[in-house]
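Pasting a structure below so you can have a look.
Only one protein chain is missing; all other protein chains are in place.
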Amino acid sequence: MLYRISVRTRGRVDFQDITGTVSETIKSSGMQSGICHIFVPHTTAGVTINEHADPSVVEDIMAQLDKMVPQHGGYRHLEGNSPAHIKASLVGSSQTLFVDEGRLVLGTWQGVFLCEFDGPRNRSLLIKIIPDSTHG
Amino acid sequence: MLYRISVRTRGRVDFQDITGTVSETIKSSGMQSGICHIFVPHTTAGVTINEHADPSVVEDIMAQLDKMVPQHGGYRHLEGNSPAHIKASLVGSSQTLFVDEGRLVLGTWQGVFLCEFDGPRNRSLLIKIIPDSTHG
Partner (left out) sequence: MLYRISVRTRGRVDFQDITGTVSETIKSSGMQSGICHIFVPHTTAGVTINEHADPSVVEDIMAQLDKMVPQHGGYRHLEGNSPAHIKASLVGSSQTLFVDEGRLVLGTWQGVFLCEFDGPRNRSLLIKIIPDSTHG
């Protein structure tokens, strides 16, 4: 089952908490046990897993990525969004999560974030749910 | 099949070689061919694949991450472990490995490491093993 979900991002750089969206997708699928793959079909956005209890954590991640990949740095790509492309490759385009007893398996502090690096925009999120085979 | 394994880490930053642990888990499952997903349910730890023949390689990775994400850098998160969170998102929370003829498929020099960025601690490692479907 492949789901396509829209996510609205709010700033040039913006980590949107999609944990609830992913959880609801799993619930609606009825899957009890298996794998949930998340894929971001964009080259200036990504997906990461990190703390979602204190919002200052993702603010620190965004700020440090801005320091590591400066907004103006003599880049060759003429569109001016090379830093966003570079951050996307650092953070990655996909995440793999486990589902057990109908629920996403996450650590106490973990949430899932769509990472916007060249927004604000409407982004797509692809979620593929793979139930454990009863023959496995 | 979902396995939960405990790993004791030894320093503030510490890459623990878990290649043997993962291999033994696969062996005990009896799976001959399929996928092995590894997931770290923590926000200040991660998992990576790199050389495990010469321990100076992971020492260099840990040292360079410390340079890229300084321990003191005007972070907002008050717990003081923002660098650990940032490194976790750079390295990633999961890895996907192949299993063939009952064995982990790795390159000659590759090993799997649990990456501690805010230790020492007792960490959990989740391993999910997905046999190839005979109907695939």
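Each chain gets a letter, A and B, in the order it is written, and its residues are counted from 1.
Assume contacts are C-beta pairs under 8 Å (C-beta built on N, C-alpha and C of every residue); 3 or more make two chains touch, one makes a residue touch a chain.
Just so it is clear, the model here is predicted, and its values are computed rather than measured.
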On chain B, residues whose C-beta touches the chain left out of the figure = 33, 35, 48-51, 54, 56-57, 59-61, 63-65, 67-68, 90-92, 95-98, 100, 105-110, 130, 132-133, 135-136
Key: Where the missing chain touches chain A, by residue   = 1-2, 37, 39-43, 68-69, 73, 75-79, 82, 85-86, 88-90, 92-94, 96, 124, 126, 128, 130-131, 133-135
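Following the convention adopted for this analysis, only the chains that are shown with their structure count from here on.
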Ask   = If you average the CA atoms of chain A and of chain B, how far apart do the two points sit, in angstrom?
value = 19
